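What you see is the complex with one protein chain gone and the rest in place.
And now, subunit A:
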Amino acid sequence: MAFAYLAPTLLVLAGLLGYPIYQLVLISLYDYNQEQVSGNAPLNFLGLGNYQKLLSDKQFWTVLAQTVGFAAVCVAGTLLVGTALAVLATRVRAVPRTLLFLAALGAWATPAVAGSTIWLFLFDANFGLVNEVLSGIGLHGMAGFSWTYGQWTAFGLVAAQVIWCSFPFVMVTLYAGIRAIPGEVVEAAALDGASTTRIARSVILPLLRPLLLVVTIQSIIWDFKIFTQIYVMTNGGGIAGRNLVLNVYAYQQAFAASEYGLGASIGVVTTVLLLAITVVYLRVLKRSGEVL
């Protein structure tokens, strides 16, 4: 009986999720290039050949490590900024709070390509506002400094942009969470003599845990799959590809070069990694007693 109720959902999921994943796995097992797509060359079954090629490529591991590190920094930054501003928003009056929210929503609403381009303008080596201001306040070494040339400055710049456009989600969610905590609970703790830090650590934080988990996992998935910001701001992966992340690498190595088989195998690897993260997330949720 339960299955009958679930059937419509399962059908939609099978069509929209199952079939594409099936095709992705299927294509990843073949030597599938443009020649094969347009029927001008025979199909060649490779088995796990594409995976072997991918996993034995040193650059893939470098890019994977960079992706993990970059995502970690972005997630930590996003959570830190988002939480701090959410707390700030609960402490200020209505007018500054409205301004804060307007600014955050503006950043949130800016399309990724436009946001990246504007940041590039701001950080342009010769005409950028940032270098102008920095050299104006006495840091003359910053005139003509190229932010996108060095591997770490480029990653830092992109990470800052990613944090800028994704902290509003964290901020809005946590603000709602903090507001939903009943005033009596905090008041009772205060009457019992708990300090502000103690209240934050032992009362507010545990109550916010489920929300924090959700925004963390969401951020991990988003930042792991980052494409636009890296592609636009580092001009397709930086000098000699040293700013590549997994998605840009997949696009450059596989899809732009029409190696759909190899591209599909990268897709499968990414999917498995993200599935693993999600499974861990579900486990943690279950253990913390949340009803799914």
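List of remarks:
The rule we apply is simple: contacts are C-beta pairs under 8 Å (C-beta built on N, C-alpha and C of every residue); 3 or more make two chains touch, one makes a residue touch a chain; residues count from 1.
Just so it is clear, contacts and distances are computed from a predicted model.
Only one of "Extracellular solute-binding protein", "Transcriptional regulator", "Assimilatory nitrate reductase (NADH) beta subunit" or "Cbb3-type cytochrome oxidase assembly protein CcoS" fits the UniProt record of the hidden chain, and that name is "Extracellular solute-binding protein".
Between the chain not shown and the residues A:Leu80, A:Ala180 or A:Ala276, the one that touches is A:Ala276. Within the set A:Trp61, A:Phe121 or A:Tyr149, the residue that contacts the chain not displayed is A:Tyr149. Only one residue from A:Gln36, A:Thr78, A:Ser116 or A:Asn131 touches the chain missing from this view: A:Gln36. For subunit A, the residues touching the chain absent from view are 21-23, 25-27, 29-41, 43, 45, 125, 144-146, 148-150, 235-237, 239-242, 252-253, 256-259, 272, 275-276, 279.
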